[in-house]
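These notes concern the structure reproduced below.
Every protein chain except one is present and positioned as in the full complex.
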Amino acid sequence: MQFPREELFAPGHRGCAGCGAAIVARLLLKAAGKDTIISNATGCLEVMTTPYPETAWRVPWIHTAFENAAATASGVEAAVKALKRKRGKYKDKKINVIAIGGDGGTADIGFQSLSGAMERGHDMLYVMYDNEAYMNTGIQRSSSTPFLAATTTSPAGSKIRGEDRPKKDVAMIMAAHGIPYVATACISYPEDFIRKVKKALSIEGPKFIQVLQPCTTGWGYPPEKTIEIGRLAVETGVFPLYEIENGEFRITYKPAKRKPVREYLKMQKRYRHLTDEDIERIQKYIDEKCKLLGL
Amino acid sequence: MIEIRFHGRGGQGAVTAAQILAKAAFYDGKFCQAFPFFGVERRGAPVMAFTRIDDKKITLRSQIYNPDYVIVQDATLLESVNVVEGLKKEGAVVINTVKDDLDLGFKTYIIDATGIALDVLGVPIVNTAMVGAFAGVTKLVTLDSVKKAIMDTFKGKLGEKNAKAAEVAYNEMIKKYG
Amino acid sequence: MCEVKVITGTSAAAEAAKLADVDVVAAYPITPQTTCVEKLAEFVANGELDAEYIKVESEHSAMSACIGAAATGARTFTATSSQGLALMHEMLFIASGMRLPIVMMVANRALSAPINIWNDQQDSISQRDTGWIQIYVEDNQETLDSVIQAYKIAENEDVLLPVMVCLDGFILTHTVEPVTIPKAERVREFLGVYEPKHAYLDPDRPITQGPVGVPDCYMETRKQVEEAMERAKKVIKDVNEEFAEWFKRKYGNGLVEAYNLDNADTVLVAMGSICGTIKYVIDELKKEGKEVGLLRIRTFRPFPKEDVKEFLKDANNIAVLDKNISLGFNKGALGIEMASILKNKKVCNYIVGLGGRDIRIDDIKAIIDHVEKAEDDETLWVGLKE
């Protein structure tokens, strides 16, 4: 695959060295192209890309608050429609309206506005960049934090061993909205992610993509490992890649043989408190999930 | 300024009646105002609505405590509501009932609006007939304006039927009370 | 020819939004605003208004969607009340900070707890510092006219601020009275098409809206809003005059309306529909040979400080009526503002009509009596039950 060469996400942004969220944004814009309007939730990506008077964005971009990227995008989409119809704006261009938010802004505080926007059938794509905790504010747990991961609000203590609840399955909840396209992706598989974004944008109506994006600071690993760890999340079955098109479920990447989750967990500080027994519990949980999905 | 209070039950269209009366006054070239008693009542509960009519712009926004007229859409309300409360001494009541021996302590005009509604509309919804009856008794608004107000409140056939109900009630009151 | 219809305040607001040919409506129903958004839905469903109507899942999303739409370059309308307005609170700052000329009808209603659907003005008063222009109207005609004026004010390049048009819940929202509805073409000509220069989202001009306001720029953005508020005073006055030329109706000088002030030593100061009742009482007292005046504050933000000083320079007994209360200070917002402006005058504050408590003719008369006899500034709650 020859990747699109246009760089719509500029360097000079304040993301950490090895930032996965920056990779999400860059790949997303490569897939979407310049006729795109972005509605960005408050979070790492928004903060690191737009300290006034500088912006890393080369497409029209709006941020309003934390919990409402989807609602803001609803307004953008409605306005684009109205201005096209009533005043001939945007000529005949197809404008991609894309909302993007982290797991906190999507699965937690922005969940209602996301559900509303998806249910109303707006022609938009929502991208959840999933780094499994509130990284912007210093690594607090979100509902997308996986089982037993340590964060500053789900610390590994002597009584509680990190996050005590399993990761909330937002993609499946979005699928339950009956929208035409839902997919999971991971930045370590850029062809797959770009293909999914392009496919989503070719479909009219609400679309949702959850993209896993390892975070060097929050997960605790050296920055050069961002892609490698993402790949392991997929190869171990911790984060399966699939798409659901018009209700049709399809695994889009099937590891020849799933690697043990231990390989994935041992690379990250957030799991360093785990005992063999803990790892066994996680392995069992992942095995069950994979079986369900046919992995 | 003339102040009118409507008594009805939730769902009987007392608010609509108050608005029709206001509109009729407006069509007669007067100033008007109509509003519900702002309650949490649901279908069936006693409700009130108000109309003000004047020759000049109405700025008063308080509720109506001493009405000139009271319109009672349902005589069973007499059991639970003091419908004549605050009514001016020289005021009058227009009430829907088949009884003819009511003593409310005020000048009282009686109409069998339910009978008219059943005849003309086929349903016991009396609000438009009551506005017609009120117009017949008081001549505060013309029948033409009442009918016009009804016709733009209810569309098409329903409007025509309701205008007819108002007309029948109006004529009956003229016949009965002159 | 204009058309006169006997309609409610919420219908008047909806009619005005239709006349303004809004592009996007995003709203969530709440009593007593509901009939406004129902009417707008009807207009859109019948093709009378060519707009995108977003049936959002909350007021927070209603304002978010309006911000998104306005930032894209659309003329935008929403309406809410009470708890809904409180839920929007966060987004109100964002709308003004992003300088988006959104217009919103607020059906004034008390805040919980206890839950109460009836009228007072605590809801919009509590949004005082959000950078929104606030217009308080006295009747349904003014509701319609003010929504139209609001677009003209908000979209003025000297202003570029959102405007809320506040009308008293039930007292206006659910009361029908005659309202003159101007011709759509006239209103469209009066307003023109909204063509923002500063904020619109278009791939041909990729701008970034809503960036991080670092300490190096944030304070300037606040000062800019304050300056826009100050400029808005003149714009509101100008629009009031211009509107009068086009549509033959005006509301005082746009910021305040003086009623029978000339020979009045006693002046009531109030906002909203209660001013109608006060005018009624003033007219009655006049017949008895007693002169009492009213200064109606039409725009609470920007606050007409200069006009207040000028119009009240000869009054000695000033009674400020508030349908809100700053708990812990025992004064209403208007009372606090007036006291800070009229430093050497007797200013009594009357807390009235909270949660729908009816304000009767006798209440107004009692206030007049009280302020005339009061020896110093006092706060009195009027209409309390024993």
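Labels for the chains are A, B and C, by order of writing; each one numbers its residues from 1.
Convention: a contact is a pair of C-beta atoms (placed from the backbone, for glycine too) under 8 Å apart; a residue touches a chain by one contact, two chains touch by 3 or more.
Quick note on the criterion: contacts and distances are computed from a predicted model.
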Quiz item: One chain of this complex is not shown here; going by its UniProt record, which of these names is it: "Basic membrane protein A", "Pyruvate synthase subunit PorD", "ABC transporter permease" or "Proline dehydrogenase, delta subunit (Pdhx)"?
Solution: "Pyruvate synthase subunit PorD"
Quiz item: Thinking of the complex as a whole, which visible chains are touched by the chain that is not shown?
Solution: A, C
Exercise. Could you tell me which of A:15, A:105, A:146 or A:240 touches the chain that is not displayed?
Key: A:15
Self-check item: Contact partner of the left-out chain, one of C:209, C:273 or C:317
Solution: C:209
Quiz item: Which of A:164, A:204, A:224 or A:280 touches the chain that is not shown?
Solution: A:224
Quiz item: Which residues does chain C use to touch the chain missing from this display?
Solution: 97-100, 160, 198-199, 205-211, 213, 217, 220-221, 224
Quiz item: For chain A, which residues lie in contact with the unshown chain of the complex?
Solution: 2-3, 5, 7, 9-20, 22-23, 26-27, 49-50, 52-59, 187, 190, 216, 222-228
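The definition used in the following text is that only the chains that are shown with their structure count from here on.
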Quiz item: Hey, which pair has more contacts between C-betas, A-C or B-C?
Solution: A-C
Quiz prompt | Rounded Å distance, chain A centre to chain C centre (Cα mean) | solution = 42
Exercise. Please set out, as single numbers or ranges, the residues of chain C touching at least two other chains.
Key: none
Quiz prompt | Contacts with 2+ other chains: residues of chain B | solution = none
Practice problem: Flag every residue of chain A that touches chain C in the complex, lowest number first. | Solution: 34-37, 39, 46-47, 50-53, 55, 57-65, 67-68, 71-83, 85-87, 89-90, 93, 95, 112-113, 115-117, 119-120
Quiz item: For chain C, which residues count as touching chain B in their complex?
Solution: 4, 6, 117-119, 138-139, 168, 170-171, 174-178, 273-277, 279-280, 356, 358-361
Quiz item: For chain C, which residues are in contact with chain A within the complex?
Solution: 23-24, 26, 50-52, 54-58, 60-61, 64-74, 76, 90-91, 94, 98, 193, 201-203, 205-214, 216-217
